[in-house]
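Up next, subunit A:
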Amino acid sequence: MTAESVSASPVRFDSVTKRYRGADSVAVEELSFEVPAGEICVLVGPSGCGKTTALRMVNRTVEMTSGDIQIGGRSVKEGDPARLRREIGYVIQQIGLFPHRTISQNIGTVPALLGWEKEKIAARSAELLKLIGLDPEYGDRYPAQLSGGQQQRVGVARALAVDPPVMLMDEPFGAIDPINRSRLQNEFLRLQAELKKTVLFVTHDVDEAIKMGDRVAVLKKGGHLAQYATPTELLMEPADDFVEDFVGADRALKRLALMRVRDVDLWTAPLAQAGDPAEAVRTAVAAAEVPHALLVDGENRPLGWLSNRDLAGEQVPAIPDSAADPLIDADSVLRDGLATLLQSGSLYAPVIDARGRLSGVLSVEIVSDFLASDEASESELTAAERPHD
Partner candidate 1 sequence: MISLTLPTASFGLFGDAFHFVFSGREAETGGGTVGGTSQGLGLAAKQLEVTLLALGVAILLAMPVGLWLGHRQKGEFLAVSAGNAGRAIPELALIALMAAAIGVGLVNLVVALAILGIPPILTNTYVGISQVDRASVEAARGMGMTEAAIVRKVELPLAVPTIMGGVRTAAINIIATATIAPLAGILTLGDFIIARNVYGDAGVLAGAVLVALMALALEGTLAGIQWAMTSKGLKLNRS
Partner candidate 2 sequence: MIEAAVNENFFTDRSGGGCIQDNRLFCPGWVADNYDRYVDPTLQHLVLVGSAVAAGFLIAFALAIFAHRHRWLQTPFLAGTGVLYTIPSISFFFLLLPITGRGALTAIIALTAFNLQIIFRNVTNGLRNVPSNVTEAATGIGMTPAQILWRVELPLALPEIIAGLRIATVSTVALATLAVFANGGGLGTEIVTGSNITFKTGIIVAGSIAVIMAILFDAVLLLIGKLLAPWKRKQALA
């Protein structure tokens, strides 16, 4: 999970301070934390908290007043800033693609600066286009011909071009509409699962922080680190009132986005197939967790709920009184499972796997039990492995 690969380096902030000339207050004060290689660290906080300033000190677009930042053990202050930046991927909110160059040329900017051969650059551009999910023909188009979401993806590809050990992302999806933002976030997480880069990600949106981060650094005004923890810890044990307020009153519910339905202990309902003796089923129902029987087919796929009337006769009927709906996908997040239950007004819903076969039954009680327990911290996943739709 946190394997140190050649293409990812750890980043370390050591008492980093930034004071602007002539300003009374400090923008960033004695910020210290460490991001292990291959992880996404999200810097989040209200505006003016110094998160963007902190990010920009890593590639020296802002110079720190005191302290040090180290990438893979080497201080960023060594050497020429321009050379440092060529080894760091940089994605900004307004993207900033070069309008006068084609998409391929944009992606190949840093390789060209480093003097790669033309064929190598072209090959790499093509490879990255594929990685971000754009057809090869887009390579010859100009930025003005792409949508905002496509442009942002190209921005990410451009940042990845020389396989940098560290990526800096400054509210990269902030200017995108919410629907596409979600898609872009998911795509980036899929990418990260493959590439495992060290990423410093700035956002003001705590939900994005929880979704994207392996670790989250919550900053207060003046660049003070309020808490540096995994999303789960953040939600379950906010360090102080500020963090608690910032995370939001619904933090308990936010945890539901971090868990898959199949990872909780589901209840079992008595199962019956058409033609089974009704007497046995009635007995099973009386003793079961879920006081209703599910009609299933030979493959264990739920066909419907059996009512008392259904079970009144000799045999289990082929057509049940109530439909099996709503069905819950075992791979979906607990939050969506709860939403389905609440919307349909049901207490229970069958949970099915990818092939439609029954995994168990989800109930509202299961969800509330989960929220009350400490289960989550044991089954913690990295951001890339966590469920996202």
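We adopt the following convention: a residue touches a chain if its C-beta (ideal position, glycine included) is under 8 Å from a C-beta of that chain, and two chains touch if they have at least 3 such contacts; residues count from 1.
Quick note on selection: all candidates are chains of the complex that A comes from, given by their letters.
These figures come from a predicted structure and were not determined experimentally.
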Subject >> Touching candidate for subunit A, same complex, options 1 or 2 >> reply: 2
Original post:
Which positions of subunit A touch candidate 2 when the two form their complex?
Top reply: 59, 61, 82-88, 90, 92, 94-101, 109-110, 113, 141-147, 155, 158, 168
